[in-house]
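Here's the structure, in structure tokens; my notes come after.
Of the protein chains in this complex, one is absent; all others appear in place.
Moving on to subunit A:
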Amino acid sequence: MSAPDAPPGPAATSAIRLDDVRIAFPIKGQSTYEAVASTSFAVAESEFVSIVGPTGCGKSTLLNAVAGLVKPAGGRVSVLGRPLVGLCREAGYLFQQDAVMPWKTALDNVALGLEVAGRPRAEAEREARDWLTRVGLARFADRYPHQLSGGQRKRVGLAQVLIRHPKILLMDEPFGPLDAQTRQIMGTLLLDLWAADRKAVLFVTHDLEEAIALSDRVLIMSAGPNARIIGDHRIDLARPRDTADIRLDRRFHELHRAIWSELKAEVVKTYGEASA
């Protein structure tokens, strides 16, 4: 099932496409740190793709390159068939850390996405209330972020991203800081919302179970530096899924075993370097 550096499909059908993307950072005293080596892959429209890899392998960096927050040292990023220039305006990006404005209420935070696009305040507010209801925060519209729990803040962030109807979704370990139960609830919520219009999703995580439970495809990234995609697995679990129940499925375990055997070597590599 593994096909390293699988050749991407034709550009026209890809929501996100990377061709030989390399990412390097200058380091003081040395020349450069090669974070990500030549990488190519594609995410088809309405496909949910996860990238898993050991901590610090550069998967978030790769995601930032797609968002336009990081400029690749080489290669090409295309979004919806067009080469990416500057920031990716088509993308909705859900960050690992809290990215909502602490000085705005939940409602104002969610409405902000539409207000920035020039929609009238009343209309933006109405739609924001609707989205808060969808993420289960209808009663918390007037709370400030510090008055919400970590999971609730993530819901606000999710609504803030989705209200703009971005064509693609980029997610950088969005549920990483949450506790185990909340993560599963958020995963199921994400899948429910995603099922409504099936945008292309690129989801970065170090949690393999989460990746399998959510995705159509799981890409494995090797340990850094010079990280590469070393595995590409199709997840043929039926949808709709409940991210908690699916973990008891037999097929889930088979997939987990197959992917983990590849991932484990990379995790051990990272761990070995860290303790050396």
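The working rule: a residue touches a chain if its C-beta (ideal position, glycine included) is under 8 Å from a C-beta of that chain, and two chains touch if they have at least 3 such contacts; residues count from 1.
The rule is simple: contacts and distances are computed from a predicted model.
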The complex's invisible chain, by UniProt name, from "ABC transporter permease", "SapC family protein", "Nitrite reductase small subunit NirD" or "Cytochrome c-type biogenesis protein CcmE": "ABC transporter permease"
Which of A:Thr32, A:Ser46, A:Gln97 or A:Thr133 contacts the chain that the document leaves out: A:Gln97
Residue, one of A:Cys88, A:Ala141 or A:Val204, that touches the chain absent here: A:Cys88
Residues of subunit A (touch criterion as defined above) contacting the omitted chain: 67, 69, 87-89, 91-93, 95, 97-105, 112-113, 116-117, 144-146, 160, 164
